[in-house]
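Missing here is one protein chain; the remaining ones are kept as they sit in the complex.
And then chain A:
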Amino acid sequence: MHKKEMIKSNNEKRKELTEENREYYEDMLLYIRLSYSKSELDMEEVLAELLDHLLEAQSQGRTAEDVFGNDPKAYAEDIVGELPTMMTKEKFSLISIGILGFLGVSALFTGIGDLLAYIIMDQSEPTRTIHIGSSLLETGIFIPLAFFFTYVTIQYLRWSTFRKIKRSTEFIITFLFGGAMFLVYFFLILFLPEFGPELSIPLYVSVIVGIVLTISAWVLTKKS
């Protein structure tokens, strides 16, 4: 069975769980799915098995705690520890989707922003001048940074899965982290000197490139 179908069937079946069992199972599911370096198909297969088992136990009056023990985190860690790691091909496709999507969305937003500025504020020319040297350097810094931020976010989600964190605390953490991320990008753009040969790009080209890259990233996500 395909990964996508398995996720769909999992979503359907989960509705049959009692509230207590669903909470227990969904914490485990989140924790296991967030182990990003593991093979996704194997991950979904074992999640389906655990769910089927729990449903059958539930029909006989047993709870998730009876089946998986009273430490869901330790159990989820046991499962993750035994899952085979993702194959290089799978990893490579995931990383390229990330890069494509990142470049696509960046180009699209810059293009649309510039275009709006040109139309509304009547700015000089419908082109953007970029300096090849500094642009390449910026991209070279931003992509690893974006991966780093994603990594930190995933680690945070894993850490918080089995903890009851207050809404307000969660909000503050998100706010600080988002702010820090924004500041890093902002200062990089502000203080990185422009160098390298200049290149004038018509704004619509930036929009088109953005659309093409975003769509290809989306198509790749669908296929994988």
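Quick note on the criterion: a contact is a pair of C-beta atoms (placed from the backbone, for glycine too) under 8 Å apart; a residue touches a chain by one contact, two chains touch by 3 or more; residues count from 1.
In this section, contacts and distances are computed from a predicted model.
Missing chain, UniProt protein name: "PadR family transcriptional regulator, regulatory protein PadR", from among "Carbon-phosphorus lyase complex subunit PhnI", "Sugar ABC transporter permease", "Iron complex transport system ATP-binding protein" or "PadR family transcriptional regulator, regulatory protein PadR". Residue in contact with the omitted chain (choice from A:Asp52, A:Glu125, A:Glu170 or A:Glu194): A:Asp52. Across the entire complex, the residue among A:Glu20, A:Asp78, A:Glu125 or A:Glu170 in touch with the chain not shown is A:Asp78. Chain A residues in contact with the hidden partner, per the touch definition given at the top, are 1, 42, 45-46, 48-50, 52-53, 56-57, 66-69, 75, 78-79, 81-84.
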